[in-house]
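Complex shown without one protein chain; remaining protein chains in place.
After this line comes subunit A, so read on.
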Amino acid sequence: MAQIQLKNVSKNFDGESVIERLNITIKDGSFTVLVGPSGCGKTTTLRMIAGLEEQSEGEIWIGDHNVSDISPGKRDVAMVFQNYALYPTMSVRENIEFGLTNRKIPKVERKELVYEIAEIVGLTPYLSKKPQQLSGGQRQRVALARAMVKKPKVFLMDEPLSNLDAKLRQQMRMELIQLHKRLGTTFIYVTHDQVEAMSMGEDVILMNKGKVVQQAGPMELYNEPNSMFVSQFVGMPPMNVMSIEDLVTYSEDSWSFQQQGVSYIGFRPEKIKLLKAPSTSGFCLNCEIINRETLGAEIIYQLKSQIGNIQGKSYLTPMVNEKKVYVEVEYSDLYYFDKDGNRISSIIRTEMKSTLTAAGEKTS
């Protein structure tokens, strides 16, 4: 059992609160991703779990042990650092072996373990090389091997892929997922990249300003964001959100939503349809295409409407060459948020008749 629990954990740096009363439960054996914009406290949280940073208040539990006051080496965790933190003066073998030597594991056993791990991560030919002589991907593997060889209860990873190029990052992502399946240990992975979070995490903890905004699986996070922040953080491009007040001018029905406490309406760029004529079956905006990003399978449109700029994304459809188009979104794909940005999920699938023309006249 290596479930991790943070109970009312707070952290202050020089009197400034970075994390306030954080409560997190990380399931045993899960691949949990801590994600959020920079400065949201995700790395600090990870470092507190590792013991590299002392929490100002609260308790941290790993399995059945309260590790709040235990030194990092005794917490049975291993960490992969952002820039790997390999010991530059030691060979790959010594790097991997260092933690074992310190645990007074006999030499023969040590040697076996190092070879075993080196074989798994494909480092056997490089064992006597120095980290400097290795490529970025190989260094990454050394860092992983160094963590793995200790057979920890928990793996902590602090943006481990951010120093790799895009192609290698993709490959390492797959390898990490495979590795997690194979080891079955708890992985806690910190990243600021929502793509990494969504593609790797079984459980994603989205943080902002030192607080957990939402903890859920990636699909739930995408489909059922609990706030405007989540809806705009997850997904690429982010969700289009418009203020209801802007909409009121053009839409007959907006006022009734306003009455129900709706302040913002959002929809995902990939849920739109670009039509030549105004639609009668959904939420419709009259737009002008100002830019097209042609990425191949998908095309991202920058659209200008009466109520601000929005983005649209289409898959495997021919490019729309018209300058003026009608954007249609099905009512069921609309999201409603209150004035604090919290999701109002009770009015899903309510129809809203709003069709806007370029001139701002109502046409529906």
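Of note:
To be clear about the criterion, a residue touches a chain if its C-beta (ideal position, glycine included) is under 8 Å from a C-beta of that chain, and two chains touch if they have at least 3 such contacts; residues count from 1.
Note that in this section contacts and distances are computed from a predicted model.
Per its UniProt record, the hidden chain corresponds to "Sugar ABC transporter permease" from the list "Aldehyde dehydrogenase (Acceptor)", "Monovalent cation/H+ antiporter subunit D", "Aspartate carbamoyltransferase" or "Sugar ABC transporter permease".
Of the options A:88, A:106, A:296 or A:318, the residue whose C-beta touches the omitted chain is A:88.
Of the candidate positions A:4, A:34 or A:77, contact with the hidden chain is made by A:77.
By the touch criterion stated above, the residues of subunit A touching the omitted chain are 50-52, 71-74, 77-79, 81-83, 85-90, 98-99, 102-103, 146, 150.
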